[in-house]
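For this depiction, one protein chain was excluded, whereas all remaining protein chains were kept in their positions.
Chain naming follows the written order as A, B, C, D and E, and within any one chain the residues start at number 1.
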Amino acid sequence: MKLLLINPNTTATMTEMVLAVARRLVAPGTELAGATGRFGAAYVATRSAYAIAAHAALDAWAEHADDNFDAVLLACFGDPGLDGLRELCTVPVVGMADASIQLAASLGKRFGIVTGGDRWGPMLHEFVASRGLSDRLASVQTVAPTGGDIARDPQGSMALLAKACCTAAEEGADTVILGGAGLAGLGPAIRNQVPVPVIDSTEAAVRMTEAVASARLGKATVGTFAAPPMVPSIGLSPALAKYISGL
Amino acid sequence: MKLLLINPNTTATMTEMVLAVARRLVAPGTELAGATGRFGAAYVATRSAYAIAAHAALDAWAEHADDNFDAVLLACFGDPGLDGLRELCTVPVVGMADASIQLAASLGKRFGIVTGGDRWGPMLHEFVASRGLSDRLASVQTVAPTGGDIARDPQGSMALLAKACCTAAEEGADTVILGGAGLAGLGPAIRNQVPVPVIDSTEAAVRMTEAVASARLGKATVGTFAAPPMVPSIGLSPALAKYISGL
Amino acid sequence: MKLLLINPNTTATMTEMVLAVARRLVAPGTELAGATGRFGAAYVATRSAYAIAAHAALDAWAEHADDNFDAVLLACFGDPGLDGLRELCTVPVVGMADASIQLAASLGKRFGIVTGGDRWGPMLHEFVASRGLSDRLASVQTVAPTGGDIARDPQGSMALLAKACCTAAEEGADTVILGGAGLAGLGPAIRNQVPVPVIDSTEAAVRMTEAVASARLGKATVGTFAAPPMVPSIGLSPALAKYISGL
Amino acid sequence: MKLLLINPNTTATMTEMVLAVARRLVAPGTELAGATGRFGAAYVATRSAYAIAAHAALDAWAEHADDNFDAVLLACFGDPGLDGLRELCTVPVVGMADASIQLAASLGKRFGIVTGGDRWGPMLHEFVASRGLSDRLASVQTVAPTGGDIARDPQGSMALLAKACCTAAEEGADTVILGGAGLAGLGPAIRNQVPVPVIDSTEAAVRMTEAVASARLGKATVGTFAAPPMVPSIGLSPALAKYISGL
Amino acid sequence: MKLLLINPNTTATMTEMVLAVARRLVAPGTELAGATGRFGAAYVATRSAYAIAAHAALDAWAEHADDNFDAVLLACFGDPGLDGLRELCTVPVVGMADASIQLAASLGKRFGIVTGGDRWGPMLHEFVASRGLSDRLASVQTVAPTGGDIARDPQGSMALLAKACCTAAEEGADTVILGGAGLAGLGPAIRNQVPVPVIDSTEAAVRMTEAVASARLGKATVGTFAAPPMVPSIGLSPALAKYISGL
Partner (left out) sequence: MKLLLINPNTTATMTEMVLAVARRLVAPGTELAGATGRFGAAYVATRSAYAIAAHAALDAWAEHADDNFDAVLLACFGDPGLDGLRELCTVPVVGMADASIQLAASLGKRFGIVTGGDRWGPMLHEFVASRGLSDRLASVQTVAPTGGDIARDPQGSMALLAKACCTAAEEGADTVILGGAGLAGLGPAIRNQVPVPVIDSTEAAVRMTEAVASARLGKATVGTFAAPPMVPSIGLSPALAKYISGL
């Protein structure tokens, strides 16, 4: 099985870090390739950077789209570009936040989210609402360092993150998602400090991607995720233009 | 890895059939044990049978609870007893319907459900509503034969089921869940007759169970799914009484 | 008029206590019979005990179903087995929690619930949500003693319960439900210590049962509460098997 | 027990008709007084007439408020003035539509409403939504004759109303409310032509009023239904001015 | 352009004050006429006064309805009578609260409301819920002085109002509405003391009224806001009777 992991943040070292965590999780024989955003913020933590990252995710995907992957993992917690990718791709696309909250929702009643970067708070509330799961969201806890900051110094943030997870549990979360590409792999590290299960968003996304890739579900030929009609465009990379405009 | 599959329907041949499908799906080395409800309806297709099946699921689990499973799969689409099991078990419990709708929800915007037995229609609408996902449910299509009927003659129902899946797609489903233990394995068989991805509920549940078992998330020590306080009881099996009353 | 009061808790003294309170409330000439759960927890205060109690409620009903009651009152706040009973019974079935919240909802805008047993908190939030009334629920206050504990020592809990009712009023409840079979009759006793109307759940359920029994509404012959199709079963009491399997 | 029935429609014969039906339903010893709106539409069937009727309901109540009733029944399906009455009255106020939908909601999952006057359709959808019960509303069926028309010729409308009830059942209603003061008493008359229980709104309201009056719940001394602060006013009847302005 | 401003509070000086503020805002050439409620509370701050004000708004409008206005502005924050006016009027009717929350909703994600009079708190929560915007309402802050009190001493309340706006911002409001006819024009005065945009409800309503009047949208000829059927009535002013009863 061959999976493409897209990091729409423009920090290549973060892509490598997430890939490293992912490779420890996948089944033997599963190959993982990575793609990093070619334009936009080093780490997405605002609404404007998010908007740019959605385009960057499509752009990064288009560069690799010929390589016959079995599924795509969008590795930015908040999932910029997810809907567009699902329209263009012929294989399933799993969003890191989407997979995490669905997994959390299938393990209990209410869940919490802990992530880096204060600006993500309202954005994640809106994200969960867009999935219809607001009533099941017990708490969003943000810590001041962004995912980018945490990726540079994971040890330094662990106490802070564990404490935020405990707060989410106190506010009624049956499970807590530790969300963010920059936090990849920290879930297991803090698990024993938190009184409810902690879901690492990278692990959730990787496992869900493997699961849906295995199922070989095929592409819709009708409806909102069928291949889109081609439309003229300007100013896009040749690779992306091929998928938007058909040449 | 060792998984327990509980079929709260009281038809042992159905348990065997679901186990057979599940064994084809799991990773090498994963062991699967089965447990069948010891009392209640041969196949759950009404509200009264559902209420009994919830007790039967707990009872069946308790018989096997000493065997150190890594996760439990509740193999009845509609998930009778899921909340109670989650309270009692120290490992994750995955419901067949719960896992299927979460997987469907993470693959598109709106999903449909096709199942056997007309009485399931309102019950599944309520089930999806209890998850907060009503706005994402495009269609529930029931066919007259129950899951029990279909399990006895899968070939005879395939055209009917494929047609119901196509109707769900026409009503706006981006993916369709073929739901029911009795329909285990039929998803792949009708996939090419349906214009959107078809999720087999057994496959979805098995893959989700493997994924959560791998994550070794641990048991909550606080909150609504922490181990419950013991309370005196009467009339239960000795195995179940141990978990309700502590002896 | 003849009413059947089912207590799915397996404590017969509690059934007697609730019957005694109910008999003081009903119109002259109304007869009340009681049935106690024959298996399960002495007092339902967890999700697992709740699942068993739903079966126990059906089982207890089936033992008395031949006696031509005009309505059934399910006397456990949380209403385990309510949907199944409504399917099987040819007369109206009133749930103690369901009746209480509907009555509260028809007296003001927002209501609160006070009950015994901390584990009931999330379960009651989910119960109210399943009725669509979450936005009208101002507060759920649980006290540590369970309904079973309170039934054994009502005087000792009254100050605690009155205080919890006042807290609910402070949190915006226009009326407060004192919920639980074990708390039967305590509503009037604490009413003068609470600044908003206090609804005793036993009283609400009894009065609502009388009201619907008087209306002689008849049984649906179509839809989700019509008599269910018979299906083979095993391991049920002969009385219940008759209603599930037709013999 | 002494109950006040307010008909904010300005048709006194309708008040008499509803009183006659109500008197057949109440317990021996229960007294019923009636009050008819002194200004506004003969029969409320539009948004503008509804707005006027709310004032008329308060005005009619104020004329009788000194008479020490145990509860008030607002006998116009749609309940104009209900919130204002609840603020002013020291005894419970039951709305005809409110009581009916709460009773219907406590008897099944989904309900339908049948009433006279096409303009009521959207208004009743909004009414049910304001109670949080939209997801439980299976159908609103209006017939062209208004409640006023039907009250003048009940026999002539019965086939039409029975057919509308059947349509509501086909659309998924587990119970159907026959709503409208002008339709008082028609519920039992068409019950045997409809495959699900039919709730007569007058009967529902009368029984609910008796039930809450019996409970002697008292008046809130805090919150949104406590007695309001007095405020200067002009142009009101002396009786109403006393309750708004304290003289 | 010619606009009618209806103040259903019965305080003529307040009408003059709102008109004075409105006249400073409208485009050159726009004429503004005012109408004051002829019966009811001096200032609406309770549910009972609100019910009366709805009738008073229709009554006041009918007195001026022959004057060919291009739009109507209902100048009481809470909008009593809005639906009835929309039914009767052939030109658009803009409610002060309705316009303010729509404007706030189109400027950010979540908004807050600050107003005078504690009784308005739950009423405004219900108002926003009736618009479907509860999830976007971050906070309602009431101050003890009513709008009537504030109108008599605006300077004395400004610190109190500014503080309440800051609290709303702390509770997550992206914009804050300063609501109430009695607070007309105070928005700009406190704007620099509040860290998020402050919407003056009078200004919002005036601008929205001008905008919709300009669009010359016409009157619906079908549906719930088409001209209503005439129905006999009693006790109304001759002007209003003409619109309810056609003479």
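Quick note on the criterion: contacts are C-beta pairs under 8 Å (C-beta built on N, C-alpha and C of every residue); 3 or more make two chains touch, one makes a residue touch a chain.
Just so it is clear, the structure is predicted and the values come from calculations on it, not from any experiment.
Engineer: Sort through A:10, A:139 or A:175 and give me the one touching the missing partner chain.
Structural biologist: Of the candidates A:10, A:139 or A:175, A:10 is in touch with the missing chain.
Engineer: For the full complex, which residue in E:5, E:85 or E:99 touches the chain that was left out?
Structural biologist: Answering carefully, the residue with contact to the hidden chain is E:99.
Engineer: Looking at the full complex, which residue from A:20, A:42 or A:159 touches the chain that isn't shown here?
Structural biologist: A:42
Engineer: Since one chain has been left out of the picture, which residues of subunit B touch it in the full complex?
Structural biologist: Touching the chain left out of view, subunit B contributes residues 109-110, 135, 172.
Engineer: Spell out the interface residues on subunit E facing the chain that's missing from view.
Structural biologist: Counting over the whole complex, subunit E touches the hidden chain at residues 25, 27, 86, 92, 94-95, 98-99, 102-103, 105-109, 131-136, 169, 172-175, 191, 195-200, 203-204, 207-208, 210-212, 214-215, 217-225.
Engineer: Taking the full complex into account, what residues of subunit D touch the chain not shown?
Structural biologist: These residues touch the chain not displayed: 122, 126, 129, 134.
One rule holds in what follows: only the chains that are shown with their structure count from here on.
Engineer: Enumerate the residues of subunit D that touch no fewer than two other chains.
Structural biologist: Those would be 86, 109, 135, 172, 223-224.
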